[in-house]
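Only one protein chain is missing from this complex, and each of the others stays in its spot.
As written, the chains take the letters A and B, and residue 1 is the first residue of each chain.
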Amino acid sequence: MDINILFVFDIIGTIAFAISGVIPAIRNRMDLFGILIIASATAVGGGTLRDLLINVPVAWLHNLVYIYVIIGTVIFAIIFRNKLVYISETLSFFDTIGLAAFTLIGIEKALEAGFSPVICIATGTMTACFGGVIRDTLSNKIPVIFREEIYATACIFGGVTYFSLHHFLPQDVVTVLAGLVVFTVRILSIRYKLKLPTVEFKPGI
Amino acid sequence: MDINILFVFDIIGTIAFAISGVIPAIRNRMDLFGILIIASATAVGGGTLRDLLINVPVAWLHNLVYIYVIIGTVIFAIIFRNKLVYISETLSFFDTIGLAAFTLIGIEKALEAGFSPVICIATGTMTACFGGVIRDTLSNKIPVIFREEIYATACIFGGVTYFSLHHFLPQDVVTVLAGLVVFTVRILSIRYKLKLPTVEFKPGI
Partner (left out) sequence: MDINILFVFDIIGTIAFAISGVIPAIRNRMDLFGILIIASATAVGGGTLRDLLINVPVAWLHNLVYIYVIIGTVIFAIIFRNKLVYISETLSFFDTIGLAAFTLIGIEKALEAGFSPVICIATGTMTACFGGVIRDTLSNKIPVIFREEIYATACIFGGVTYFSLHHFLPQDVVTVLAGLVVFTVRILSIRYKLKLPTVEFKPGI
């Protein structure tokens, strides 16, 4: 896949993820610094954890565009905060593009670093999901993706698609198809309110 | 010590630690993905933090057996969840084997990387204890080992034993003895309900 297209989606994801940090930070009555840190952690936290684990340079330390995009997004999101709440469906659309892009970036970075498919799927999922985990942990909540949403599952489906097709189709096509799988699984799960099952102990335990 | 025996204990510890993640995750009404992540964080979180700090490759990224053991354990633990609660004493026994094994692995990895005894004891304790800290933090609780249990203390005793004997006895014997110290201190503290002291402020402060 043309790296520039993945980069465009990466930036769209960064913006959408940063916004998904700004809104709860405002609700938690954080100040401007708090809002900025929560937005940053949501947007680049997953990729940072990935880069530390696979021992490659942390992306946003070497490419300032992420910091500038996040700062711009935070300013924009604070100014238009009352409007943002009404376009949550649109936001969710961009968020899902980010989910797909982050998953693929995570997979391809780990693959390039020589890791096995299982680890690549794990780092792809981590790239896409752990920003939200860090956001919720810093906001003193149990991470929402551990409880309610088909989010990580979409990434895992995309990852499995990626490595199923990897040897049969050109790289670009595989990337696009895997991204579409992430996108579609997530969108369908929102539309039909699909959730992963939970389990319970017998009453009295 | 024969590395294979330490490896067997390592796997026992991984299983026991993963189970000790599954149970509270179910209680917190997490979905299957949440349960898997909490179990993984409990089992490999301490070792991951250690590897990042001492700057060696993160173990579970390079040896898939940990991921497979955790996935298997999670499936098993979910199926038999109602039974597990009744064998908490047995679980606690395996958990203590894991505590000893993880401590020794943490000590020996840091020693191999050239760190001083004080740091080796710290990384040994971290390997054994910080999975639980991450589990509790992700579950939105103050980590239980900061408050209630002789857990880290057992690791520190084992570490001090290790470096006290290090120059006088063969390596294998030292590893076994240090592991037994961790095990014994922990088991005695459970049996006699020993706790580390807490301190308080004067009333009114």
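Definition applied: a contact is a pair of C-beta atoms (placed from the backbone, for glycine too) under 8 Å apart; a residue touches a chain by one contact, two chains touch by 3 or more.
Keep in mind that this is a model prediction, so the values were computed, not measured.
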Checklist entry - Of B:V118, B:L169 or B:L188, which residue touches the hidden chain? => result B:V118
Checklist outcome for this item: chain A positions in touch with the non-displayed chain are 25-35, 37-38, 48, 52, 57-58, 61, 64, 67, 78, 81-82, 85, 137-140
Checklist entry - In terms of residues, what is the contact footprint of the unshown chain on chain B? => result 52-55, 115-116, 118-119, 122, 133, 137, 140-143, 145-148, 152-153, 195-202, 205
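Rule of thumb we're sticking to: only the chains that are shown with their structure count from here on.
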Item to check | Inter-copy rotation, chain A to chain B, in degrees (Cα atoms; steps of 5) | outcome: 120
Checklist entry - If you average the CA atoms of chain A and of chain B, how many Å lie between those two points? => result 30
